[in-house]
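With one protein chain held back, the other chains of the complex are shown just where they sit.
Showing subunit A:
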Amino acid sequence: MHKLSRATLSLNGLGRCLIAEKYVSTIKITSRGFVCAEHRDESGKNEVYDVIISGGGLVGSAMACSLGMDPNLEGKKILLLEAGNKKVMDKVPDTYSTRVSSISPGSASFLTGIGAWDHITQMRCKPYKKMQVWDACSDALITFDKDNLEDEMAYIVENDIAVAALTKQLDSLSDNVRVQYRSKVVKYAWPMPHQTADSIPWVKVTLASGETVQTKLLIGADGPNSMVRRALGIATVKWNYDQSAVVAVLNLSEPTENNVAWQRFLPTGPIAMLPLSDTESSLVWSTSHRLAEELLELDEESFVDAINSAFWSNENQSELIETAGSLFRSALSVLMPSAGSPRQLPPSVAGISPKSRVMFPLGIGHASEYIRHRVALIGDAAHRVHPLAGQGANLGFGDVACLTKLLSQAAFDGKDLGAIQHLLEYETERQRKNLPMMAAIDLMKRLYSTNAAPVVLLRTFGLQATNMIPTLKEQIMSFASK
C-alpha cells in the first residue's frame, strides 16, 4: 500500500527522505497514522505551476517566451526547466557555429511576435533569396525564388544565436516566466484522468536536486529522445536512416553575394551549402555512416576537394540519362518556352573553419500521440525529420504558435489549462500540418537515395516538369514557408 511504503521509507531514513521538507513531512506521517499524505500542498514546497516546459532548447524557449508574452496568460505561473547552462551571448563570436537552422518567413513572423527576432537580426542572420536543388545523376534541376529576387525566401540562423536571443527575451519576461537552469528532471508522476479525493490531480516533476514541482500542464520540449514521451509510453513510429550528417563551416574561395542556398542530391545523400555571410557558408552533408566517418578523418585539403567535386562533378551521370533528360527538356520547352532556368554552379570552397567538423546521426520519428491528460509534446519530441528540407525548426515553431493560441483562448474562457479538449485540438491541427510534410521529406529522401535508372528517369522528369510550372513551385514554397 502506498501509505505503508512511505512510512517504511521514512523509518529507514533513505537519503531522499532526509531533505528538509520531506523529513518534516515524514514526521507528520508517522505521528498522524494513515492520513492520506498527499494533502501536502499547504507546506508550500510543492509549488503548483500553471505550465511547466521541460527542455530549454530552441522550441522550448520559444514556447516559454510565447506564453509569457500572451496577454490572456498574464498572472499565470510558468516554469521552464533546462538541464544545461544558461546561454548568454554578450558579444557575437567571430567564428560561426556549425549548427544552423533555416527559418521560414512564417517562423520569422512568429519570432517577431514574441520579440526574439529583433535580437536575432541585431546579432547575426543571413537571408537568402534563391534555392537551387539539382540531381547528381542527371541534369535535372529546380530553382525556387520569389518574384524578381526581391523578397527573402528564408533565413539562415545559427542555433546558438537563436537560443541566446530567446534567452535574452525570457530575461525581460521574468515576472511571468521563471527559468531554472541546470535542472535535470529525473522523474515524472502522472495524475489519474478522473480526479479522486485522495490523489493530487497535477503532474508531479522531480528534479535531480530532489526538488519537486507540480503543474496543471506539462509541455514536453525535450528533443528527439524525449523523456516525457518515453515516460508516458507513447508509441513512436521511428527508424534511423542509414545516414549521418556532417556539418562544417566553409570558407569560400572569393567573396560573393552569397544569397543562394544550394542542395545537390548525390546517390549517397544530399549535400547542401547554406549561406552564412559573403565569405562563409555552412555545410550539411548527409551521407552513409561509413562515408561520414571517412570525411571526418580527411585532412582539410582532401575534405575541401571532396566537397567541391560533390557539387561539380558529373561522374554519376550515364549516357542514357543525359539523352533522356535533354529530350524531355526540349519537349517541355516546346510547351512552355519561357519556363525553366539555367543551371548555376555553387561557389567553390577554399577551406574550412578550424575545429568545425562535426557529425550526428539522422533519423525520422513521429509520436503517435502528441498529447495526454495534462501533457503536450512539441518540437522534436513529437516529430523528427531529415534536415534535407530545412523544416525541423519550422515545424517546431508551428507547434508553439498553435499551442499558444489554443491555451490563450482556453484561459480567456476560464478553462483548466490541462483539459483535454483544447489539447486534442492542438494535436489534430498539428498532425494535419506535420504529417504531410514529414511524408514528403521521407519520400524525397528515398527517391533520391538510389541511382537505379528507372527511378532516376522518373525523378528527372518529375523535377524538370515541376521546374517548368510556376504555380506548382509557388504552392511548394508556400507549403514550406508556413
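Following the convention adopted for this analysis, contacts are C-beta pairs under 8 Å (C-beta built on N, C-alpha and C of every residue); 3 or more make two chains touch, one makes a residue touch a chain; residues count from 1.
Methods note: contacts and distances are computed from a predicted model.
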Which of "ER membrane protein complex subunit 6", "U3 small nucleolar RNA-associated protein 14", "Transport inhibitor response 1-like protein" or "Ubiquinone biosynthesis O-methyltransferase, mitochondrial" matches, in UniProt, the chain that is not displayed: "Ubiquinone biosynthesis O-methyltransferase, mitochondrial"
Given A:Leu73, A:Val249 or A:Ile364, the one touching the chain that is not displayed: A:Leu73
Residue among A:Tyr155, A:Trp202, A:Trp262 or A:Trp285 that touches the chain left out of view: A:Trp202
Residues from subunit A at the interface with the omitted partner, ascending: 31-36, 39, 41, 48, 50, 71-76, 194-198, 200-202, 216, 411-416, 419-421
